[in-house]
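A single protein chain has been omitted from the complex, and every remaining protein chain is retained in its original position.
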Amino acid sequence: MKTIDQANQEALRRILAGDPVLVDVVPATEAIPDLADRMILHAGPPIGWDRMCGPMRGAVMGIAVFEGWAENLDAAAKAAAASFAFHPNHHFGAVGPMTGLTTQSQPLMVVENKAFGNRAYCAINEGLGKVMRFGGNDAEVLNRLRWIREVLGPALGRAIRESGGIALKPLIARGLTMGDEMHQRNVACSSLLLRQLAPFLARTSKDAGELVACLDFIGRNDQFFLNIAMAMGKALADPARGIKASSVVTAMSRNGTDFGIRVSGTGDRWFTAPVEMPVGIYFPGFSEKDANPDMGDSAIVETVGLGAFAMAAAPAVVGYIGAGRASEAAVFTRSMAEIVVGSNPAWTIPAMDFAGVPTGIDIRLVVETGLAPTINTGIAHREPGVGQVGAGIVKAPLKCFQDALVAFAQTMGVE
Amino acid sequence: MKTIDQANQEALRRILAGDPVLVDVVPATEAIPDLADRMILHAGPPIGWDRMCGPMRGAVMGIAVFEGWAENLDAAAKAAAASFAFHPNHHFGAVGPMTGLTTQSQPLMVVENKAFGNRAYCAINEGLGKVMRFGGNDAEVLNRLRWIREVLGPALGRAIRESGGIALKPLIARGLTMGDEMHQRNVACSSLLLRQLAPFLARTSKDAGELVACLDFIGRNDQFFLNIAMAMGKALADPARGIKASSVVTAMSRNGTDFGIRVSGTGDRWFTAPVEMPVGIYFPGFSEKDANPDMGDSAIVETVGLGAFAMAAAPAVVGYIGAGRASEAAVFTRSMAEIVVGSNPAWTIPAMDFAGVPTGIDIRLVVETGLAPTINTGIAHREPGVGQVGAGIVKAPLKCFQDALVAFAQTMGVE
Amino acid sequence: MDEKDDGASHDLLGAPPRVINIGLEIFAVNLASQGAEVAHVRWSPPAGGNSHLAGLLEKLQGR
Partner (left out) sequence: MDEKDDGASHDLLGAPPRVINIGLEIFAVNLASQGAEVAHVRWSPPAGGNSHLAGLLEKLQGR
């Protein structure tokens, strides 16, 4: 029988061996054939309408109007509990930031892990401010989603296919030398991606005005790359699922009510606990009393060694999320290095003399040290329809890891 | 009478008050009406053909063919000493990297310092490898220059005018949070600039194929922004020229043979000394025996606090130029802080808790401490026609500052 | 951040040549990079003192 350490090395090996490539943008039903009418995939572990937080409900109401399942937001809210089927994105190879809703008529970006042949999906980032992923649901939000569906998604798909695919491992490597940690700071990767795609967008453009609009939309959004980083995280982590005797975390995710993790050796079972409140910086006019608890599938980037785990690469983000002095960014990375199996030689941090990002969270180390994984996160308003109000950091609840350890021990014949 | 410290504060104030904006790309003769036929502006202090280094001669031969002043390179070499008039870029409001040749039919980028109304010019960056600024002069090099003149320059000019101008102060500020020091590392600013210009390039495009080619060319060149940073440096430094009693450096520049500086209180006089050899990393197949001594007007970026002065912002560049451990990048910045009048609150370095870049080199401090300004630089092959062979750091010769101090003391009635 | 404790810095300076790092990790890293001997001190007992979890961890060791 393999030992735990051997199994964990295999999990790490698979994560590090991944070769994620952005290969396409396709309609959600093509990416996920099981994605039926009135079915809503959401961020985090499983949850029903009754326990959903404000912004998640706001997004559900909005997406139901967008999909034509309800006349208006009120009708959507009344219909939600009975008429819509809710499932986690993670159950369908997908991820979504914040509320993270995935439904049938959205275009999804496709990241293929060429080393293992698996694919992962994520919708296109809507920009900042009042957007659906932060619970926004008014006409402006829905019109933007329509434009993404009808113009941007198809244009991006054409450009990406024409390019032959965008290799993400070297792009992330470069982003780490340019101050990105790929969670709350994606300006470098967003800019590098646009720089790479722009000639292909131009070459495959069918309409000059639409080309201008696409270049402008992508270019104004410093977080455009986040959703790609997330699909990449999912594509990298999935091959590490289901390794017998491995105590490595394969997913961390939040739905605004519960925080959930999955562990390789315990398969696809979720270990959940109430989400914590982010601590951070609020946009003018907002404060912690407006904040919704932690939310989104985006912690998949920390799961593969980015986000708060790569904080040392991104001193500028420390101030943005209110996490202390920029010069002490490495404290986060070194701290996370205490709870992982290894580090990623392909993703290195110049300011740490090119040390690799800490990778492969071991639930044993988390429980033993009491060091909970730190996550860089956006903060949504607690009410439906408002949007983003800040950014900060949050700790994964230790209870998830403690419960997972008990279950994992059982799989090892230890009680 | 103003004291030296007061005069230096005024010089610093002018540099910091600058508001540089990339406003246009125009034919060189429009930017510099005095730029006559068979007149060649070059990097560094004044120099004639007889004392020019190999790559400078190679570039002169190439540009003469490009301009139609000679049938071929040999004919150009024979004609050079007698037929061409050589002047420093700095004497005409211009700057150029490495050989830095400026001639009548090149398009020049225009940076206007809106706070003072002055303009500075620089040609468009040709990319890496075998290019004219590193002494390259074959058909590939000349054809690229023709395409820049006929396609890229006009397209960039239209886009920049359509954009209303690109404010460079905030762009540099952002680049400093993204690992650029704006001399040997410009990937962030190059990407951010393309991101900002792409919609305007598309909107003003006259030909789809040319648009694709322009986006592709700019997008492949991590150093595209260097020439803009240089014109910006010149536009920022020029208002600080000619302040009585100021011992602040207003230009540092090299022609591959001599290093020259200008000091505010001594007007436009050059203080020169033999250039030093860069110490750095060579591309595969090359070594220090292939290297040309230090060259280019690009040290204007150090003159305004960037390049090696901002090394702490760019740990990744330290390895690229072979200057030690990336984690010790701040040593350079702190060292340069000992020879300057102040720091720039608009250009800050996250890893140093947002300390401003050291700005306003005081020749008194250089001479007193013996700390020569450090410059990040590319390394050209010493023979004409080869191109770039590496990158490294070089020190400004102390003799320039010592001679300047003697002359400066005379202006103050001290001998 | 749990990892920060600026109040500890003076003690650090008072105890060469062996430095006990009880707070700011960056500081320890710099010392270490210069050859000083640095010990990290864990403040909390394994698994936060939860004996059931600590027992499981112990039983899983070597597996």
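Couple of notes before you dig in:
To keep things simple, chains are lettered A, B and C as they appear, and every chain counts its residues starting from 1.
The rule is short, and it goes like this: a residue touches a chain if its C-beta (ideal position, glycine included) is under 8 Å from a C-beta of that chain, and two chains touch if they have at least 3 such contacts.
Nothing here was measured: the structure is a model prediction, and the numbers come from that model.
When the omitted chain is restored, the residue from B:D138, B:E162, B:D290 or B:E328 that touches it is B:E328. Of B:M39, B:I281 or B:M412, it is B:M412 that touches the chain left out of the display. Interface note: of B:T29, B:S105, B:S163 or B:Q402, the residue touching the hidden chain in the full complex is B:Q402. Even with one chain removed from view, chain B keeps its contact list with that chain: residues 3-4, 245, 247, 323-324, 327-328, 330-332, 334-335, 364, 367-370, 398, 402, 405-406, 408-409, 412, 414-415.
Convention: only the chains that are shown with their structure count from here on.
Chain A and chain B, compared by their mean Cα positions, are separated by 41 Å. Per-chain CA centroids place chain B at a distance of 48 Å from chain C. Touching two or more other chains at once are residues 327 of chain A. Chain contacts: chain C has no residue touching two or more partner chains.
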